[in-house]
Every structure is written in C-alpha cells, then in structure tokens.
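Every protein chain except one is present and positioned as in the full complex.
Moving on, here comes subunit A:
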Amino acid sequence: MTVTDSSQIPVDRAEIERAGQEHFDRIVAADSRIEPRDWMPEGYRKTLTRQISQHAHSEIIGMQPEANWITRAPSLKRKAILMAKVQDEAGHGLYLYSAAETLGTPRRELNQQLLHGRAKYSSIFNYPARTWADMGAIGWLVDGAAIANQVPLCRCSYGPYGRAMVRVCKEESFHQRQGWEILHALSHGTPAQKQMAQDAVDRLYAPALMMFGPPDSDSSNSDQSMAWNIKRFSNDELRQRFVDMIVPQAEALGLTLPDPDLKWNEERGHYDFGPLDWDEFWRVVKGGGPLNAQRMQRRREAHAEGAWVREAAEAYAAKHTTTTTALIGD
C-alpha cells in the first residue's frame, strides 16, 4: 500500500516497517535508547505500556497502606517524613504515567484500565499495614525489593522509562533508608517496640520476596523482555540478589527473617532460602488478597468523588481562557 507522508512524497508502508525494524534492531544491539518518535514493534510498545502503567498504578495504590498511618505517626518528625514519602509516590505515579503516554495511551485511559480491574498493580499493596512498624518494613523490604527491580531498569532500552527510573531510584533509596531507620529505632527501643518490628518483618518478608514475580520457570514475559533490553536480569536472579542483601541488614537490625531454610551456601556464594507460597501469590494476583477489594474501592471512590471537581476545572478553563491569565498575572 502506498501512503503519503507530510512532505507529499509517496512511501511504501512495508518499506517503512522494514527500515524501522532494522533501525530498532540496531539500537537494541548497540544497547542504546529507543525514543518515542522511533519506529518500534507493536509488541514492544504493548509490553512497555503494560509494564510502565502497572508500575504507575502500583505507585498510586501503594500510597494507601502508608497514607493509613499519616494521621497516627508517633512523632512529628516521622509524620513529616511519611507525608513526604507518600507524596513522592504520587510524583512517581505522575512521571510514570507521562512515560507511558509517550507510547500513545493517554493517562485517562490507563486510569480507566485500573479502575475497571483490567490492569494490575504490585500485589504487595494488597496486604494490610497493621502497625507503625509496617512503615519501617515497607520501606526496608518493599522499597528495597523495588530498588533491586528498578536499578537495572535505569538501563531499559526505552528512553523515557529508563530516565524516569533514574529519578525514581534516587528517591526510593531515601525511602528504603527511612524504613531501615524506623525499624532500627524500634528494634533498639522498648520490648513492645521491638516486638512490633519483628512482627512486621515476619508478615512482609515473604510477600516482599514474591514482588520479583513468579519463578523463572513460570514467567511468561521474561525472554522477550530480555531480548528487547527492557529486562536485564531474571526474576530469580533479582530475588537472590535481594535476599543476599537483606540477610546482613536484618542481622544489623537485630531482627530475624522468618525462614528456617535461610543459610549461607559456600559453594554457590549465595544464601539459600526456603520455598515461597506461590498459591498465595496467584490468589492475591487474581484479586483474592486480604485487601484487594478495599484498595480498589478506595481508588474508585476517590475518582468518583472527584468527578465534579474535575468537571468544574474543565468548565472554568473553557469559560476563562483569557481572564485566567489576567488573574494569575505573568
């Protein structure tokens, strides 16, 4: 088929595809960046749109368990840090949606996919944040696992995602440190505080390990993503790296990781760890986690209750395209 481009020169669609694919392959082979205006295979666009929007949804839903403790934070300093952290997460959501939009799907549509249950978000946020110590364990374990996942994504072949990840990772490392600090204060505090810290780690350890996704043997999207330089390491490799990292950290905290099989394997040069409950993982993924329904209900309520506000802003903008400038000044 012959189509006409903006400069009115007739071009061949098949020829564009062939040249585009060649350019794409060359960039991927050179481990360089694909940018929004570059030609890309439909599968690449679809995979990235799904992955980046899921990541954005996770940031937005992930605000809930921590927002749950803003009003009850036990010191004003902790309250300020927690507010800033949850606010960072909204910021991450915003720039991830922006990165996803460069692939052609508007934020409004991505949001609809979340609200109608057609899009997923990280399952970890379907577990409750029961005590203040969960703010520590979420920072240390959940943000820690997120960093292990996201640092390699800074080198993702898709430019806007890779660059967003650089900034996200910087902030996440602060988040992890503040989580560690909360647990450190608790584990060096009163016996009740230490118990609170241990209980949170007991509950969140296994779900945090499952954040890396199913074992490599059951992971459907991995190979293609590796070939496209979206993903750099397999789920199991990242999980192992994370376990190796947190074992000495747990020792420094004086807390125990709830896994009797956890031990150093001299031969492998890694920690061995026990099996994870993948039935539970799939159950939560499919909507049956402790708080899936509550998290979605809260997001839908906020969206529905904000509808009249968004409509008002649009109506005002339509009426006042000129007077707003006069009001705000220049």
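Throughout what follows, a contact is a pair of C-beta atoms (placed from the backbone, for glycine too) under 8 Å apart; a residue touches a chain by one contact, two chains touch by 3 or more; residues count from 1.
In the analysis below, contacts and distances are computed from a predicted model.
Between the listed names "ABC superfamily ATP binding cassette transporter ABC protein", "Cytochrome c biosynthesis protein", "Ring-1,2-phenylacetyl-CoA epoxidase subunit PaaC" or "3-isopropylmalate dehydratase large subunit", the UniProt record for the complex's undisplayed chain reads "Ring-1,2-phenylacetyl-CoA epoxidase subunit PaaC". When the full complex is taken into account, the listed residue touching the unshown chain is A:Lys319, out of A:Arg18, A:Lys46, A:His116 or A:Lys319. With the whole complex as reference, residues 60, 63-64, 67, 70-80, 83-84, 86-87, 90-91, 93-94, 97, 132, 182, 185-186, 189-190, 192-193, 298, 301-302, 305-316, 319-320, 326-329 of subunit A touch the missing chain.
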